[in-house]
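Left out: one protein chain. Kept in place: all the others.
When the chains are written out, they are named A and B in that same order, and each has its own residue count from 1.
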Amino acid sequence: MQRHLISAADLTRDDAIRILDTAEEMARVADRPIKKLPTLRGRTIVNLFFEDSTRTRISFEAAEKRLSADVINFSAKGSSVSKGESLKDTAQTLEAMGVDAVVIRHGASGAPYRLANSGWIDAAVVNAGDGTHQHPTQALLDAFTMRRRLVGRDTGLGQDLGGRHITIVGDILHSRVARSNVDLLHTLGAEVTLVAPPTLLPVGIESWPCEISYDLDATLPKSDAVMMLRVQSERMNAAFFPTEREYSRRYGLDGERMARMPEHAIVMHPGPMVRGMEITAEVADSGRCTAIEQVANGVSIRMAVLYLLLGGAVFESKNAPVTLQTRTEEK
Amino acid sequence: MSKILIRGAKVLGGEPQDVLIDGRTIAATARQGEIDWSGSGLSADGAEVVEADGKVLLPGLVDLHTHLREPGREDSETVLTGTRAAASGGYTAVFAMANTFPVADTAGVVEQVYRLGQQHGYCDVQPIGAVTVGLEGRKLAELGAMHESAAGVTVFSDDGKCVDDAVIMRRALEYVKAFGGVVAQHAQEPRLTEGAQMNEGVVSAELGLGGWPAVAEESIIARDVLLAEHVGSRVHICHLSTAGSVEIVRWAKSRGIDVTAEVTPHHLLLTDELVRTYNPVYKVNPPLRTERDVHALREALADGTIDIVATDHAPHPHEDKDCEWAAAAMGMVGLETALSVVQQTMVDTGLLDWAGVADRMSFKPAEIGRAAGHGRPVSAGEPANLMLVDTAYRGSVDPAGFASRSRNTPYEGRELPGRVTHTWLRGKATFVDGKLT
């Protein structure tokens, strides 16, 4: 029984599809004049951000507000945390104020896991990105975007991504997005290929359920979706690659490369994009790039996750059966 | 001092014997019930009798690698609490690492630590001197002065940090030859381990924690054995943790290089799979490695490639472990569980007998550290530094019962075999029937 969402690897296929299907219904709320549901009325959710991430924080906040939750934003910068207060103390302080769920972003891998499993607090914990470990809601919104584009909005309901070829390109070593996506896409039946210079792939990656390639051009023609990860130019200083120019020449996606992708294939980016580095403006602004859709889908996915967690959802652990009630008057 | 008669103890795991302690020394040993009292004016009159009842009697254990934290971090351990923990674990001598505040890099600091040990009387404390001033790796500390001090330092180490500058390491190796000293190296290439949080491999890749690659240890060991060979010095390798390191030390020994090496109990038992819990109680330097490394280390300890077991007892206050992994301190306490872990991993597996345990945990460490009066045979005329262990005991580890001030053990709740029941330091009982005196 899981009350938390810590890692995409914890989700079964059924869990994941349930979240995607729920998000599909949530997405329809965005089309209504009143983009709000009363579902989490009276629940308090704190967005506990130890790391700056305006995009992710705003996305969670929008999701929480659309579900009528009371939202507390807590940024560690400038708070007592920067004066040495521990994660434990901060979390306990917030819980004492009656928080039902903690959405946590933290620079240390495993911090959300610790928060959920150390007996510090009772609230549900949602990982909004931890160090270079996991970012499960990002993986879910990516899968949601892929299912909509590659399978279909309505025909996708109840479906996984079986047989689709997904290529993820860039700084795999430092990417929680890549880790989460590999886990979730594998669970959903997709074939994942990671493409990066060898310096940006972790030692031990051979145990991951995916293919590894150093050659972007060879991978593109068989890709249904190509996800470009942000590459921070600071990595250059640690000799991960020689220059920005060389990186973008070997691993960047430009119009010419995009033309080698199958016609139906999409280009994805979790943002923020570094135009001219991993992606050219031409690709970023093309109709095949889903970056903006991903942002919109992020709100729907986070609504679904919060609804399923705080509605008392039992995320099936890998071997426990799950029961899901459908509505009838008789119950 | 009074007399103590230990009856029916399996000395070094052998046939049951009686051992008579008179004052500070062992007066006689013989097969059970067969001490010949007639000749030498010996008598058991007035002796306190300890029924060993089949327990194993070993020479008092010697730990070449302990962090006592005093001076500077008395919130985690003091010389008093650390030596009480040592006595509880069957130790009669511990070598106290230099990374205190202030650093033990002068005669003054090492003498203070030495005297505190003598004063408390639970366990001899032999300070280790820093190799470089402030452990900074730039300038040699006054090694000679520390050796000539009352503490008589013979082991030097910057443990916690690697002496990574090849020239400084070479000079230190050469310099201590003048007085028979030894440099104990914490082998960790610093550039390869920037931001390192755990063993680099399959698990670190999944958990997204910075990797501490085996090669960062192995490359330093390879360099240092070659340096030791070149300058004709002896070198000691602290807490060796990888299969590759074992191969290098084996090669060096086969080549006649004067190298000795230690392994910690936790590296004989635990693997990096435990890090999946993100529980910082498993955070240690060097990090927990893989199953393959664990097996290589056990074999190397059995065949003598690795000379000794040393605890790397590293106490930390609760708050330094009750946090997220990256923020947590590295290290585990080990004095009070070391023998049990060695029993489980080496004796119960048939890799080592109790005489072998005495060798790896008492004779050899005393020899490497030149600890006079420790690591001696259990025979008449030797100092009465002894300990009894009930090898049949099975029980789970309860940190609440630790004598150490800190509780950061990775074994909480784990069932381990064996229990130390008695420890004698020069004939004086420091630990009796599971209780400190």
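By our rule, contacts are C-beta pairs under 8 Å (C-beta built on N, C-alpha and C of every residue); 3 or more make two chains touch, one makes a residue touch a chain.
Throughout what follows, contacts and distances are computed from a predicted model.
Novice: Name the chain not shown, per its UniProt record: "Cbb3-type cytochrome c oxidase subunit I", "von Willebrand factor type A domain protein", "Bifunctional protein PyrR" or "Lactate utilization protein"?
Specialist: The record names the chain that does not appear here as "Bifunctional protein PyrR".
Novice: Determine which of the presented chains are touched by the chain that is not presented, and list them.
Specialist: It touches the following shown chains in the full complex: A.
Novice: In the full complex, which bits of subunit A touch the chain not displayed? Write them out.
Specialist: Residues touching the hidden chain, for subunit A, are 18, 21-22, 25-26, 28, 32-34, 36-39, 67, 307-308, 311-314, 323-331.
By our rule, only the chains that are shown with their structure count from here on.
Novice: Report, in whole Å, the distance between the mean C-alpha point of subunit A and the mean C-alpha point of subunit B.
Specialist: Roughly 46 Å separates the two chain centres.
Novice: Going by the contact rule set out above, which residues of subunit A touch subunit B in the complex?
Specialist: It is residues 86-88, 106-111, 113-114, 117-118, 130-134, 176, 179, 202-208 of subunit A that touch subunit B.
Novice: Would you tell me which residues of subunit B are touching subunit A in their complex?
Specialist: 197, 200-209, 211, 213, 277-279, 319, 322-327
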